[in-house]
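For this depiction, one protein chain was excluded, whereas all remaining protein chains were kept in their positions.
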Amino acid sequence: MFVHYAMPLEGIYLFGLLAGALALLAVSGVGSLLAGRWSERWAVVLGAGGAGVACGAGLAGAIGALLCRVDLTVARPWRMPYGEFRLGLDPLSAFFLIPLFLLSGLAALYAIGYFRPWKGRNPGRFWLFFNGLVASMALVVAARNGVLFLAAWETMTIASFFLVIFDEADSRSAHAGWIYLVATHLGTALLIGLFVLLGSGAGSQDFGTYAAPAGMAGGLFVLGLAGFGTKAGLYPLHVWLPEAHPAAPSPVSAVMSGVMIKTGIYGIVRLLVILGTVPGWCAWLVLGIGAASGILGVLFALAQHDLKRLLAYHSVENIGIIALGIGLGMLGVHAGMPVLAALGFAGGLLHVLNHAIFKGLLFLGAGAVAHATGTRDIERLGGAMKRMPWTGAAFLVGSAAICGLPPFNGFASEFLIYMGAFKAILGSGSAALGGVTVVTALALIGGLAAACFAKAFGIVFLGEPRSAAAAAAREVGGSMRAPMAVLAALCLAIGLLAGTVLRAMDPVVAMLAGNPSTVAAPGAVWVLMPATLFGVLALLLGGLLLLAALRRRLLAGRANRETVTWDCGYAAPAASMQYTATGFAQPLTQAAEGILRPRVESQLPQGVYPASGAYHADTPDVARRMLFDPLFRAAAERLGQLRWLQQGRVHWYVFYLVAVLALLLGWALWA
Amino acid sequence: MTLALILLPALAAAVAAAIRSDRLRRALLVAVAGAHLALTAACWIRPPVCAPDAWLGFDAAGRLFLGIASLLFLAVAVYAVHRLGAESRGRQAEEDTGSLFVNAPEAVHTACLLAFLATMTLVAASRHLGVLWVAVEATTLATAPLIYFHRQPRSLEATWKYLLVCSVGIALALLGTFLLVVASAAPDGTGGTLVVRELVARGTALRTPWLKAAFVLLLVGYGTKMGLAPMHTWLPDAHSEAPSPVSALLSGALLNCAFLGILRAHSICGAAGLGGFSGNLLAGFGLLSMGIAAAFLVNQADYKRLLAYSSVEHMGLLSLGAGLGGAALYGALLHAVNHSLVKAALFMVAGNLLAAYRTKQVARTRGALCLLPVSGALWLAGLLAITGTPPFGTFASEFTMLRAAFAPGREWMAVAALLALAVAVAGMARTFLGMALGPVPDGFEPAGRRERLAAWGPALVLLTASLWLGLWIPSGLNDLLGHAARLLGGCAP
Amino acid sequence: MGVSAASWIHPVLALALSPLLPGVINRVKAFFAGRNGPPLLQGYHDLWKLFRKGGIASRTTTWVFRAGPLVNFACLLAALAVMPLGAVSAPLPFDGDWLLMAYLLGLGRFFTVAAALDTGSSFEGMGASREVQFAVFAEPALLIGLAALARETQSLSLSPIYAGLAAGGELPLRILLGAGFFILYLAENCRIPVDDPNTHLELTMIHEVMVLDHGAVDLGFIQWGAALKLWVLGALWAGLLPLGALPGPLVRLAAGAGAILALAILTGMVESVTARVRLLRVPQLLVGAGVLCALGLLLTFR
Partner (left out) sequence: MQNGIGILLIFLILTDLLLLGSSRLRNAIRIAAAQGVALGLLPWLAHGHLTGAALLLGAGSAALKGVVFPALLNRALREIHVRREIEPLIGYIPSLLIGTGVLAAAFAFGARLPLPWESPSPLLVPAGLFTLWTGLFLIMARRKAITQVLGYIVMENGIFALGMVVVEAMPLLVELGVLLDVFVAVFVMGLLVFHINREFDHIDADQLDALKEGVP
């Protein structure tokens, strides 16, 4: 490791940077709201400026802290029952802070352009909650006290909740907001139980003193997995995600999907650090849930035709991949295979960073398309590449990255997880089984993701526009383009420099994989990210450039004509003749019909000269339709049956009194 | 000092009944409320010393509840003046049934409000259970006319039920008080006492069966007034039919008074070594109330009734906290403060919605955020506050209670409570969001309509206070809560 | 046996000889059909002709359409860098290189599909849809098979794996994987029974239909790329043969190349005796391949 343990002084500086960022976020948010009463311009300047500067400072602080391996805790008294302002900055927190500030800052920049059309409303309302969201997320990652953590956690929920229902006149936002609020509240209820039980041993809610009651480590982990998993969007607790993400404004969707749900992952990982050792079956549980989330997530994504909903389901998928990595890591720790542990955790965590980048990029791209065309329905889009070349190129990069295709960053993290799995397979019995599970799941996910993004990118950006709105699309402004460009560049950069990134991540991995010596030793993480790999990737890019040059040479000076797409002799090709998204995905969705249970409305062509035919497949979430909706409905009915208690007759009301009194007196005097 | 606190509003009530001019009377109302709050503050800063066996005087618990009542009363007074100004003079149509009615004379209304404050002060001040009983019954009598301000069948029915059920309940409490004397009397039948401090001092010398019977009677009696299920039946009717400022006071201040009575009895049982007995009863009633209230919160069609049931639920939470004892008692007292602030604010916002939409039906109330931006925002904020979402104070108090509940052997209580809370959240969130969001229904003026400061100011102040309590509990309040908790047999966390 | 000068021969060999493979296959089919068929070197003629033509493209298309063939070709070039032949190490081997290979094929496929969709033609959309569908089933089979090899030889890189395999190893494993890989070979290269490369009915095509609109240089790269793909997957299959016994890297390389040619002949025979299966059956075929590979993996658990 190049830098050794930091002087406390450096740590203090970095910490100050972080604290400053938090303060600035809070102040600028409120300031923006107040300023918005007089001038929209100043509200935006304050809000976006504050967010930008704060995120810059925070990013610098986080990266510095990670490189210097800062590990310190600062505590200030807080007059709350069991509460204390105990903030900590260790490699794990620093690592999670990096994507957080990075993406939030870019999203803030993007939002400036995104909200320009929304005239006549106080933009401060947006910036208050946006900056609040960023600040609370950072606080969640830095909190070292249970009460403080929960407070930050719920503040994060509220801020994002208000951003989800930002378009208040839209009646659907009420539904999305309700599902989101209830889901996260139930999750928090579990977390309260978790923290109380963790703190019950020691009298305080300080993370440092947390310890699992004897023999309850497994139970507590499950509690945490459910609580944090609700936020992270693990199947089947993901139901709020496909509702909330599309409802939110796109920069918010980017932050929520890219960073906020990762706080759930952070919670799970932090819980692992706190608990130390968990039973082996926990690892298998995580693996199973991860596989389920990954496969089901991508399957449902494949069946969607709302672009943002599709991306939301891909978040479920990627969280599943992260879970697979973490599960492998736990398996490694449990089986005493440090390298496997290191690979699993490294892969999972690197995927956290990568997913933040490419999913952020994709949501911003989707937002740009919706912004330019006014629709998110894939079936009504098309040909955007010609009209929005920047957005198109960025989206293409994001698509390749999320499919885990080289040379982009998605490949790097999936490669690590794969390698972990293969290491496991080389090993003995149960670990090998885990490896096989992961390999199969990842391979399936990879293929399906490729299919899904071939559809998403191909139908939205290629071919001819399928509606007048799509035909009228124009490229978005610079403030929206720049963030996408940066993120696309990062996709490639991390893809090519993954080895370096992993070196920086080493202390984080060491925290989780335990026994740093084995991890830091040669033959450890980044050695399994071999330089040769990047050599081959370089070869790929070099070859590509060479071929491009060659092609140019060969075609130079020859007649290059343009014509219509070859259409089997049909004279007038029309946009409506193109393959639709539904049609493109149909073979696969049909194969998975048993799982997806789509609602199909089809009108088969009739007669010799069919006048019309239609096929429309809608795929609402099965977990919601089959599990939660019936559950809630049944509960509501049962509870409704209690209403006869309040049937209006005062005689009965007095009777209740007398009955209770008689019972209690009897109990008091006889029992 | 103590007497001043009680007599000021009492005399003001008499004066108000005599004043002709509305303007003057309203000014008096606000002025007295302000003066009362000032006196209360003085009483907080330098607690008046009083003889150990004095009947009247503010111990820590008394000061706490006095503070709540006084603060709430000022906020409500300001709001009430606004509402009274908005009330129409002549005949008017009832919101939902459309039946015509007139208002009760405003002089009577104001007088009753002030009398109500006086009686609540007396409750907080009384350290003698007999006086306490007189005071609590007096609050009932002072509030009945308030509920019947709108002279129309529904509110009349509500008043009747309120008066009958509560009077019966409190009568039982009187019997309980008598039995307490017997329990404390010497073998020759003399020397029975009702001074709380005295009773606590006698501790185990009290006769068990009589004490048990007394506690049961007091619990059922004052529990009726406090709104513990299944004696809560009067509560939704009264709260929904009373004018909103009155609902705010009933829910925010009156229920607490009854709770104080129960706490006194509980502390006596604790001193007598029957803490387990009374504690279990309290916890049982608490869970029952939470469960039943949660059931009625789901798909509730009338939003004022919704708030009323939510009060029942929170009273259950208080009762549970008191029953669990220890730090949970601190939590319960803190929660009493938070709940009063939030619930009063919510009722005032509900009043604004009612005035704007002319209906209490949830189904016909849509798009509040567009129609009344400020009230709509406060409505959502209130939702978050009442559901115990940090950073609102309710979270701190609920967390304190739950933490105590997770003690070995009674985790099931914590789980049950969490479950009831979750149901309540689901139920309330759906209703509140449906009301706040969505487009404004036709036939209403579009968004951007000006709201009067007096309409949303008080609610905003109270919610802000609750938010503040979630971020930082002032040391003065913290010490007071600690003292009160210790006084009543609990402890500070 | 580490990286040596001989390692660099394989890529050159592949580039040079791959255009031969389609010729071989067609020749075999012609033989079975009792025709003379096209000359063996037809592939080279076609390339020569295509690389000297002027381009023609649809107005609908964008740069993605032109990038498709190039990216695909570049991917196969990169894949050659990690692909050993005849137990001679690849030039750039590393742990997990087969993952890179698999994902390079994926990248190539993604861009081919994108290029097809760029034309907006419903036929090409149909082909693209089928291509991605089959890939979903092919990918797990391939990786499971490789996992089996890795476990058998306790190494994580193709070159050592095939080196270790060449030294000997389970016969049943070789047979199972041989069958499995052969199916994958047919599917990935769109041969009968999965796809009919020289049908003339667009509705039934998969690969051919996706390149309908490409011409000139682009088409040239596509055809050469297809040939290279035949070679790469052929090498993957040929590695299963016990060629390690042979002396000297050059001999083994020659043997490897011979094995690939032999595979082409075998393909030709299969194509002439079997008919194309219904599209709905194709996934079952691929799942079958997956099962074979899984069985192979099971064999290694003992």
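Should a chain be cited, it is by its letter among A, B and C, assigned in written order, with residues numbered from 1 in that chain.
The criterion applied here is as follows: a contact is a pair of C-beta atoms (placed from the backbone, for glycine too) under 8 Å apart; a residue touches a chain by one contact, two chains touch by 3 or more.
Remember, predicted model here, so these are calculated numbers, not experimental data.
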| item | value |
| --- | --- |
| Interface partners of the hidden chain - shown chains only, full complex considered | A, B |
| Residue of B:Arg26, B:His109 or B:His128 in touch with the missing chain, whole complex considered | B:His128 |
| Option touching the unshown chain, where B:Ala4, B:Ala107 or B:Ala171 are the choices | B:Ala171 |
| Residue of B:Ala69, B:Leu114, B:Val181 or B:Leu402 touching the missing chain in the full complex | B:Val181 |
| Touching residue (missing chain; options B:Arg25, B:Arg127 or B:Lys161) | B:Lys161 |
| Residues of subunit B (touch criterion as defined above) contacting the omitted chain | 55, 128, 130-131, 133-134, 137-138, 140-141, 144-145, 148, 151-154, 156-161, 163-164, 167-168, 171, 174-175, 178-179, 181-182, 184-185, 187-194, 207, 209-210, 213, 236-237, 240-241, 296, 299, 301 |
| Residues in subunit A touching the chain absent from view | 636, 640, 643-651, 654-655, 657-658, 665, 669-670 |
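Basically, only the chains that are shown with their structure count from here on.
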| item | value |
| --- | --- |
| Distance-to-centre winner among chains (Cα means, whole assembly as reference) | A |
| Whole-Å gap separating subunit A and subunit C, where each centre is the average of the chain's CA atoms | 36 |
| Subunit B-subunit C separation of Cα centroids, rounded to whole Å | 78 |
| Approximate Å spacing (C-alpha centroids) for the pair subunit A, subunit B | 43 |
| Of all residues in subunit B, the ones touching two or more other chains | none |
| Complex interface listing, subunit B residues touching subunit A | 160-161, 164-165, 168-169, 172, 209, 212-213, 215-217, 219-220, 224, 230-231, 233-234, 236, 277, 281, 292, 294-296, 298-299, 327, 330-331, 334, 367, 369-370, 380, 384, 387, 389-391, 395-397, 399-400, 402-403, 406-407, 414-415, 418, 421-423, 425-426, 429-430, 433-434, 436-439, 470, 472-475, 478, 493 |
| Subunit B-touching residues of subunit A, taken from the complex the two chains share | 78-83, 147, 150-151, 153-155, 157-158, 162, 165, 168-171, 173-174, 177-178, 181-182, 185-186, 189, 192-193, 196-197, 199-200, 632, 635-636, 639-640, 642-643, 645-646, 650, 652-654, 656-657, 660-661, 664-665, 668-669 |
| Touching residues on subunit A, where the partner in the complex is subunit C | 382-383, 385-386, 389, 392, 396, 399-400, 403-406, 411, 415, 418-419, 422-423, 425-426, 432, 435-436, 439-440, 443-444, 446-448, 450-451, 453-454, 457-459, 462-464, 528, 530, 532-533, 535-537, 539-540, 543-544, 547-548, 551, 554-555, 558-568, 573, 575, 577-579, 583-588, 591 |
